[in-house]
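A single protein chain has been removed from this complex, and every other one stays in its place.
Coming up: chain A.
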Amino acid sequence: MLYRTAGQFKTTYKADQALFPVRQDAVLLAIILLFAWVIFPLTASEFAFQTLLIPIMIYALAALGLNILTGYAGQLSLGTAAFMGVGAYACYKMVTLMPWMNPILAILLSGIFSAGVGVAFGIPSLRIKGFYLAIATLAAQFFLVWLFEKWAWLYNYNASGAIQVPNLDIFGIYVAGPQASSVVQYFVVLGIVTLLTLLCINLTRGNLGRTWKATRDMDIAAELIGINLMKSKLTAFAVSSYVVGVAGALFVFMWRGAAEPNLFDIPLSFRILFIAIIGGLGSILGNYLGAILIVGLPVVLGIVPEALGLPVSSAMVEHLNIMIVGGLIIFFLIIEPHGLARLWALIREKLILWPFPH
């Protein structure tokens, strides 16, 4: 009843191609945006900002970047964390070389560097596919982390070998560094994530998105209907790496505050790949659902024993956490192998028909 689409007729192609042709979807999104932009900032605690809201959005953005490459264009990548690192180091170099630069602009520009590196490492995709390409991107992963460690210029020759986010302000309001408040950082992250998500939705539903999906589904047919596979794959690498790079810059500048090279090692790549797969490859919404599950669930599970007054040691909580999250991931993949986004699509379909079975 609540989700009935009957009676919503479209009389122009423009209306049919609107972002949300179904009215209920638009309402739902408006409610979510209201929560994200107004209610959370007013009510969330420091803890919620730092362990839930900010990391979920940053991880979701990184997964979105990976999803464009793997889910839409069908090119498997295991180098996501390294491309995040490129974004983070590029941003660090920009704000330290040009301290007058607007930090948000620096974050947005840092994606361009990772896009360039992504395209360079995407060139093998013209010849190799699938698992073999994954190995090639794994080379990017190892090479770039090695580079972050060895190229002292990247971390301004400081003794620790790590990058430390300086205090950065826009018109006197600190947005990054030790003095920045969580609410401000939250708004910066939310703004950038909202903007990039919107742009990615448009790209994936338009001509470029169809080109990518055609390349993914059947590359030979794609080429024979006029798709330049090289261009299609490399634009996917560029857009994907751009988004991932911006996510990397946010990751360090808006959340971690500091980074060592091994932060961008392969476990982070896998974590983001998990988010994309569990959320649903080839979906935008899935990245958010996946990030909520992978990032949010451990936090919630960590609070539960304390809230129930159970005498469990913190080490025990951590181990239980890993087991439960692992079990849930398997459970979700068994009930819906195509990810949480598909699960939501099925629920939505049922809701449209409800209460009638057909």
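Miscellaneous remarks
Note that in this section a residue touches a chain if its C-beta (ideal position, glycine included) is under 8 Å from a C-beta of that chain, and two chains touch if they have at least 3 such contacts; residues count from 1.
In this section, contacts and distances are computed from a predicted model.
Protein name for the hidden chain, per its UniProt entry and selected from "Proteasome subunit beta", "Acyl-CoA dehydrogenase", "Alpha-E domain-containing protein" or "Amino acid/amide ABC transporter ATP-binding protein 1, HAAT family": "Amino acid/amide ABC transporter ATP-binding protein 1, HAAT family".
Touch with the chain omitted from the figure is made, among A:Ala48, A:Leu229 or A:Leu333, by A:Leu229. Note on the undisplayed chain: of the listed residues A:Met101, A:Ala134 or A:Leu203, the one touching it is A:Leu203. When the missing chain is restored to the complex, the residue among A:Ile32, A:Ala221 or A:Ile303 that touches it is A:Ala221. Among the residues A:Thr70, A:Ser114, A:Thr211 or A:Ser269, only A:Thr211 touches the chain that is left out of the figure.
Touching residues on chain A toward the chain that is not drawn are 13-14, 16-17, 19, 199-200, 202-203, 206-208, 210-211, 213-214, 216-218, 220-229, 235, 239, 282.
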